[in-house]
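What you see is the complex with one protein chain gone and the rest in place.
The first chain written gets the first letter, and so on, giving A, B and C; residue counts start at 1 in each chain.
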Amino acid sequence: MKRSPEPLVWLAFSGGGMAAALLVPVLLFLFGLAFPLGWIEPPSEEHLVALVRHPITKLVLFGLCALGLFHFAHRFRYTLYDGLKLKRFAVLIAAVCYGAAVVGSVASAIVLLSV
Amino acid sequence: MAQFHNVVIVGGGGAGLRAAVAVAEANPLLSVAIVSKVYPMRSHTVSAEGGAAAVIAEDDSLDEHAYDTVSGGDWLVEQDAVEAFVQEAPRELLRLEHQGCPWSRKPDGHIAVRAFGGMKKKRTWFAADKTGFHLLHTLFQSALSYPDIVRYDEWFVTKLLVDDGRVHGVVAIELATGRIETIIANAVIVCSGGCGRVFPFTTNANIKTGDGMALAYQAGAPLKDMEFVQYHPTGLPFTGILITEATRAEGGWLLNKDGYRYLQDYDLGKPTPEPVLRSMELGPRDRLSQAFMHEHAKGRTIETPYGPIVHLDLRHLGASVIDSKLPFVRELCSKYQNIDPVKELIPVRPVVHYMMGGIHTDIDGATPLEGLYAAGEVACVSINGANRLGSNSLPELLVFGARAGKAAAEYVQSLQTGPRSVVYKQGDDEERRLRHELGRHDDGTERIADIRTEMQSTMEEGAGIYRDGNSLEKAAVKLHELRERFERAAIDDHSSTFNTEIVAMLELSCMLDVAQSIVACALQRTESRGAHQRTDHPMRDDEKFLAHSLVHRQPDGSGRVGYLPVTITRWPPGERVYGR
Amino acid sequence: MTAYRQHIPLFWWLRQWSYLVFVLRELSSVFVAWFVVYLLMLVSAIGDGTYADFQAWSGHGWVLVLNVVALAFLLLHAVTWFALAPRAMVVPHVPPWVVLVAHYLAWIVLSAGVAWVVLLR
Partner (left out) sequence: MSTITMEVTRYRPGEDSEPTVQSYEVPLRKEWAVLDGLNHIKDHLDGTLSYRWSCRMGICGSCGMTVNGRPVLSCASFLVDYAPGPVRVEPLRNFPVIRDLVVDISDFMEKLPRVKPWLIADPPEEGEFLQTPEEMDEYKKYSMCINCMLCYSACPVYALEPEFLGPAAIALGQRYNLDSRDHGAEDRRDVLASAEGAWACTFVGECSTACPKGVDPAGAIQRYKLTAAVAAMKDFLMPRGARR
């Protein structure tokens, strides 16, 4: 029986989509706009250090990074297929996209473990 | 190169699909093919709205269904066929349920039934108000599970091949390519539907042009009871789109221009707020359409650019009943009439709806021509007699489609010999004729559409709800003239790819045959019965006319009308009583 | 039969507004990826003790512009994602609008929670 590996990547894609929708806007707003622009007084460095060293934070952030990257990989893969009519390079595109997600996930694990 | 099948079915509507499955089930070794001028799921069965009658309710009985059918048909009914029909109908509808048809349900999960015109009990199964749609798609989709049923989709049958008093197949054109093919078969089942398009104002789809009736007629099989054309009392003006009888079964009222429920003046009972079976708005269609004509004569209808109308009032049913039981009616009214039946009156007028007559068959769908079978609206068994009851047609397609399929499968098994070479020659001749038609009439002087329009208005004027000797004579003369003008019709389109003009021409030729046979039969029947109302002979005449008209085509194209006595088993002719 | 095969232009999504919105929605994924990169830079800056440098860098005009665009795309992502949810997740006996509202509620609660944790001092 030929079954496609698609369910796995799709679940990762969906998980990432949900995580990104729920968490990224607020994080991006705070760290990307509000703090740099001084709209909100940024928290102290000690607080942040304590926060990212907390195992739950590490776990959540790792989940967000890895799933987010798979979300990206999956969607971007289809955007290239359809948006630019590149389906003929399907194998290459899939390898590059998911490859990037795997590498990125490993990298985020290293970063998170090293803080 | 010819194609070969044991059984060829002309038409992929309800009757055709059911017949095909019946053949396949009777003998899986047989090769069965459906040839249809549209994809099966586009067939006109898809438009049926209201429901399909079959006895399942506790308080109902087969005898009552049979009696309603016989009296509804004004006794011009084969009673043995009706008995078989009422008995097999529940089985057929259940079979569809088992195949997935989404019949509307009671809260406890059992099949629900609704009232219908002319029926004494609630026995009409329904799938909201898209019964035909669900029925056809269920039949079509479950037929896909029989991979051995071959389909010729979008092939137009132009001729039945007959040799030595036996049918040997058909000739058909593949529309997409213009390819003309002789399809040899041991038996042919014609399931090509009705012929409403012979009239100008009809609920019928564009494809309902009576092709099968004409094919059989041309091949030498007689047509039966062609004078009985049903007008449905409630069609939308301009489009002719049907507003189903289920609206009245759910409690809708018919109002004249004074807001008066005028049916009470026509011996159809007394008005009550709740619908009463076999009474008022739930009377039979012939009587309701006739009542409209009388109201019109009295000046109590409303004039519109699309003819006189009365109103159908559903407002008191409320949005929830309309949305759950009649959603399609609401959709159609808002789309095509720009009104909301929850708040507004629906303008309606009688509209040509159904052909009681058709190819003469026996109780097994067999015609007098050996190897030729027919079922569905194209056929006349007859269970419908002089007036069909609403919701009897869908179960009829199934019951007699199945019977014809089974009978054809048996017939084919008993055959020894194949066709003689003359049959192939006939096929070649037909191909030559069609090629000639394609190229012909570059210099033609008549437009097909004009002839068609004139034929339609001729039929409306001469053979409408009320007719008389005079109007029919005139119609006959006019049709003869149109037939001659048809020979001079022009064809603009000489392409062999999807040539819809050639199709329109072939259909017009069929419709002219059908129109002529309707008029011929109506002229001879000097009585009034059911849907055939002669103002010059207003009474029913059982002495002379408790008999089916049979019209045979003569070599000169005219029809010879004879009569066949009606089979009476248990219900001697009586008075048709409604509302009392 | 020589059927004519209709041509699909490379930039077919410019043909119709709804297709364009679709492609933009899909492109939001690029900004999700960008955010992951940005987040990891932030985290490693916090770990290295170079958080101040990171803050200075994130105040650069182009970084800000990029983040504004990214935020816009993420909002598009979130809104379209929630709109889709009730169609994929059909919960028995729960009408679709409830599923939709539940997602928005979750969004608000989580956002508030994250802000609280981050800003807690």
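The working rule: contacts are C-beta pairs under 8 Å (C-beta built on N, C-alpha and C of every residue); 3 or more make two chains touch, one makes a residue touch a chain.
Here the structure is a predicted model, which means the values were calculated and not measured.
K.L.:
Checking the contacts here: which visible chains does the omitted one touch?
P.N.:
Those shown chains that the absent chain touches are A, B, C.
K.L.:
For the chain left off this view, which of B:495, B:535 or B:569 is in contact with it?
P.N.:
That would be B:495, which touches the missing chain.
K.L.:
Identify the residue among B:144, B:415, B:477 or B:577 that touches the chain left out of the display.
P.N.:
B:144
K.L.:
Would you indicate which residue among B:205, B:312 or B:352 is in contact with the undisplayed chain?
P.N.:
Considering all chains, including the one not shown, the answer is B:205.
K.L.:
Would you write out the residues of subunit C that touch the absent chain, in ascending order?
P.N.:
Listed in rising order, the touching residues are 1-6, 8, 12-13, 15-16, 18-19, 22, 26, 84, 87-90.
K.L.:
List every residue of subunit B that touches the chain not included in the displayed model.
P.N.:
Here the touching residues of subunit B are 38-39, 41-44, 46-47, 94, 97-100, 102-105, 107-111, 130, 133-134, 137, 141-142, 144-145, 147, 153, 176, 205-207, 238-239, 241-242, 331-332, 335-336, 447-449, 490-493, 495, 497-501.
K.L.:
List the subunit A residues touching the unshown chain?
P.N.:
Touching the chain left out of view, subunit A contributes residues 1-4, 6-8, 10-11, 14, 75, 78, 81-82, 85, 87.
What we mean here is this: only the chains that are shown with their structure count from here on.
K.L.:
Using mean CA coordinates as chain centres, what's the subunit A-subunit B distance in Å?
P.N.:
Chain centroid spacing, subunit A to subunit B, equals 63 Å.
K.L.:
Measuring centre to centre with CA averages, how many angstrom lie between subunit A and subunit C?
P.N.:
So the centre of subunit A lies 11 Å away from the centre of subunit C.
K.L.:
Counting in whole Å, what is the centre-to-centre distance of subunit B and subunit C, each centre being its mean C-alpha position?
P.N.:
Roughly 58 Å, centre to centre.
K.L.:
Pull out every residue in subunit C that's touching 2 or more other chains.
P.N.:
In subunit C, no residue touches two or more other chains.
K.L.:
Considering the complex alone, what residue numbers of subunit C touch subunit A?
P.N.:
Residues 8, 10, 13, 23, 26-30, 32-33, 35-36, 38-40, 42-44, 46-47, 49, 51-52, 55, 58-59, 63-64, 67-68, 70-71, 74-75, 77-78, 81-82, 106-107, 110-111, 114-115, 117-121 of subunit C touch subunit A in their complex.
K.L.:
Which residues of subunit A touch subunit C in their complex?
P.N.:
So the residues of subunit A in touch with subunit C come to 16-18, 20-33, 35-37, 40, 42-45, 47-49, 51-52, 61, 64-65, 68-69, 71-72, 74-76, 78-79, 83-85, 104, 107-108, 111-112, 114-115.
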